Every structure is written in structure tokens, then in C-alpha cells.
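For this depiction, one protein chain was excluded, whereas all remaining protein chains were kept in their positions.
== chain A ==
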Amino acid sequence: MNTQTHQLPQPVFSLALLRRHALFLILLLLIAGFASKEPAFVQPANLLSILQSTSVEALLGLAVTVALIAGGFDLSIGATASTALIASSYAMVVWHWGAVPTVLFGLLSGAAIGLFNALLVVRLRIPDLLATLGTMFLLGGLQLIPTGGQSISTGLMLPDGSSASGTFAPGFLALGRARLLGVPVPVIIVAVIALALWLLMQRTRWGRVFYATGGNEQAAALAGAPTARYRTLAYVLSGTLAALGGVIIAARVGRGDVSGGGSLLLDSVGATLIGFAVLNARRPHIVGTVVGALFVGVLLNGLTMLNVPFYTQDFVKGLVLVGALALTFGPGRGRA
């Protein structure tokens, strides 16, 4: 009938190929550039510190990615993380809980927030951006109530006039500070979780259903997928991952600082959206998000080493994000 449907043979060095690997290429160029200016940049110690400093952003980015794959944006990610941070700090300092129950409590708080988001979005059918924006404000305020707006550390003044006497357990702090064979624990945690999520999303049929639900919920439902359940699960998973990020921050800092989690949200959404450009996938995906987080981490670390002022960081992040989005959605995209 015709030959129109047949794909043309692609040249080996095509624009598409370049676009596919553009972010890796730029990342390599960045590393090479920083290394030539400041040899200390490529020292193993510094590289590990980059990994450590990006681990939380990567984790939160993965949380955003999971929600986004199932078709839901989650603006409450940062607030979820900071809520889990406060919850776990409070459990240790005020309630004198041990490390294990504290971590579980932190994760559960995240799962509960995810369930709440799912209730709003899936059950009550509130548009996802609006619902999670509401959750974000709700959590930002909620954190202030038990502590009266103070940071949580030993000696915290409680509303009844007494002071909290609990301390952060060493086992808990190890989660954020310890190293295993020289590698920081948070890095190992994120690597394991990223691998598990990658397997789930790319290699199992459940992953296909997550993507199908996000891509075209009606089509997924007509193919027999319980889409409401998948969307709920995605929010719960997303909330739990964000909470893990919060718990790791608490363990690293050793103090429960209240915050709305605004910068965490920005960084994690940024990592996810930069990830769209990785491998030219033009969709949220696990590898992309991890690379996106690394990309920002390398850039910020390098610029700091070159004594670029701290206050330009947000501007640089914004620049990278816009550039990556232009790469993803800009002209000349699409297949040959």
C-alpha cells in the first residue's frame, strides 16, 4: 500500500543521538572543566561528598517521579519530607523513642500523607496540583503546632514548661552520617531504592500499568487495570520516599528544623524535570531523575569550589532546568 509507515534508516551520528546523550555529555564536560580549574574537584572525597549532598534531592526527586509516572503531580513532597523530619525528631527528643520505631514512625507519617493526597485526588477528584498545594500548606502549618514553631533538639521547651530531655540515638544519626566501606549510608540507601524502582518501573508489568495509568487513564482502565488503586499506591509510595528523605536530613543534621520544604520541592521537581531530557525520554523516569539530581549536585559543588557566591545557586538551578526543558520540548524533537 505505501512506504510511508516505514521508518527511515537513522545515521549513526544524528541529531537525535546527540540529543539522547546531551545531558551525559554536558555532565562530562562540566566535570572535566571543573577538574581542570580545581584539581581537588575530582578527588574521591569530593566526589563522594557530591553524592552525599545530592542523595536527599535524588530521593525526593524519585518521589516526585513515581507520582508523576502515575499521572499525578505532588507539590507536597517538600512539606512531606519536612513533616517526617519533625515527626522523627519529636519522637526521639520528646518521646524518647529508639532508632527503629522512630524511622518507622517517620516513614508511616509519609505514607499517611500520601494516602491523604490520594483521598483528595483519586477519591474526591480534586485536580492534583490544587490538592497537593493544599496539603503542602496544611503540613507547613501542622509542623509548627507541637513545638510552637521552635526547632527540635535536646532541651526543647515544651508547652507545659518542662524541657525535653531525649537525645538523638547514635543508630539514628548513623543513617545520615555513617559510612559503609567508605561510602556514605544515604548514598547506599538511594542507590538501592533507585535500582529497585528502576526494576519496578522498567522491568515489571506493574511498571507498565503505572505508566499506562499516567499516560491515558481511560485506556488503562479499559485494559482492565485498577487505575484508582495504582494512583493511590503511587501517592503512598511517593509520600514514603519523601519521608525517608526527611528522616535522612534529621539524621544528618541531628536537629528538627521546621520548614515548609519549599527548596526541597524545587530541587526534587527540578531533578525530575531535568530527567525528562536524559536519554531524550520526554517522560518522568528513574534514571533520568537520578542523573538530573547528580547534574545539579555536580554543578553546585563545582561552582562553590570556584568561589561562585552561594546566593547564585537558585539562579543556576533555574538556568539548568530551563535549559533541560528546552532540550526536551524544544524544536526538532520527535523521531525521524
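Basically, a contact is a pair of C-beta atoms (placed from the backbone, for glycine too) under 8 Å apart; a residue touches a chain by one contact, two chains touch by 3 or more; residues count from 1.
Assume contacts and distances are computed from a predicted model.
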| item | value |
| --- | --- |
| Omitted chain, identified by the protein name its UniProt record gives, among "General secretion pathway protein GspM", "Simple sugar transport system ATP-binding protein", "Sigma-70 family RNA polymerase sigma factor" or "Na(+) H(+) antiporter subunit D" | "Simple sugar transport system ATP-binding protein" |
| Residue of A:Ile77, A:Ala225, A:Val258 or A:Ala271 touching the missing chain in the full complex | A:Ala225 |
| Sole residue of A:Ala281, A:Leu303 or A:Val316 that reaches the chain not shown, by the stated touch rule | A:Ala281 |
| Contact partner of the left-out chain, one of A:Pro186, A:Gly214 or A:Gly292 | A:Gly214 |
| Missing-chain contacts mapped onto chain A | 1-8, 201-209, 211-212, 214-216, 218-226, 281-283, 285, 335-336 |
